[in-house]
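Take this structure first; my questions come after.
Here's a slice of the assembly, chains where they normally sit.
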Amino acid sequence: MNRKVNLLMFSGDFDKAMAALILANTAKEMKLDVTMFFAFWGLFLVRDPASLSTDHKTTYEKMFGMMTPKGIEDLPLSKMNFAGIGKEMLKEMMKDDDTPSLSAFLKGAQNKGVKFYGCKLSMEVMGFKKEEMIPQLEVVDAKTYMEDALESDLQLFI
Amino acid sequence: MNRKVNLLMFSGDFDKAMAALILANTAKEMKLDVTMFFAFWGLFLVRDPASLSTDHKTTYEKMFGMMTPKGIEDLPLSKMNFAGIGKEMLKEMMKDDDTPSLSAFLKGAQNKGVKFYGCKLSMEVMGFKKEEMIPQLEVVDAKTYMEDALESDLQLFI
């Protein structure tokens, strides 16, 4: 049986998403199985910017959908307190260094067969519909996450 | 031997507490053993709002006790940078969706027999007394946490 990595994606931060996707891509290149479970703010990583909709949503859900990041490139940095370091500066430094963009890492994970799980309860609370997410996303409950995590050799809360 | 989950509760955030308590309740329903170890800001989750006191505390400890969240419903959100999303909005969306409150999830974890550990060093630094915490809380050192975590099948830092 393959060794297995399970990443619980809680935060919707650009930099943490970057770290997690680099780990996921690396693990797949090492022939490991990888599951990413997106809950709460983590769901912002797997919204499909081209498929967003306001149909069948409450007023709060519509506001929430409009005010929050519309996709992975739209995520904020986790750090506000390192004076003056913005996402643009980090992106510029990554470009100088030929590091791929965050979308490229996400696309890589999709192509390499990372398993994408979305937390059912979080999606209901936030009013996100399956059709608004990347096509690979499977909507599951916390029990399914737990079973997958317990079988894994490395589990992280990110 | 039962499979076992160990959650190190470091952050004192409303949303992370919610995620962790949903995992803890789910794990208990799956007949897993669950330990939650509360350190640093995580201790705010297990203060008992009805038992707080300022006896035998230094000035800093008194100030600290007064200025910080007095119990689980008092916790802030981890995210300040998704423009305009406040805790009230999230709570409203949870209510629309019939999701139980954070206190209900904590009560559930207490009733289901989750093991509650409090970090001795953190409690000393913050000036929190055992009598001010929920009755289930056992005060232990980092070595006890480590032994419990090493025996577990899933460990997360939250």
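Here the chain labels run A and B in written order, and each chain numbers its own residues starting at 1.
As a convention for this text, a residue touches a chain if its C-beta (ideal position, glycine included) is under 8 Å from a C-beta of that chain, and two chains touch if they have at least 3 such contacts.
Everything numeric here is computed off the predicted structure, so don't read it as measured data.
Counting every copy of the one repeated chain, the full complex in this structure comes to 3, with 2 of them shown.
We adopt the following convention: only the chains that are shown with their structure count from here on.
Separating the CA-averaged centres of chain A and chain B is a span of 25 Å. Only residues 3, 5, 15-16, 18-19, 22-23, 26-27, 29-30, 32, 78-85, 89-90, 92-94, 96-97, 99, 153-158 of chain B touch chain A when the two sit together in their complex. By the touch rule above, chain A contacts chain B in their complex via residues 8, 10-12, 39-41, 58, 60-61, 63-64, 67-69, 76, 80, 121, 124-127, 141-143, 145-147, 149-150, 152, 155-157.
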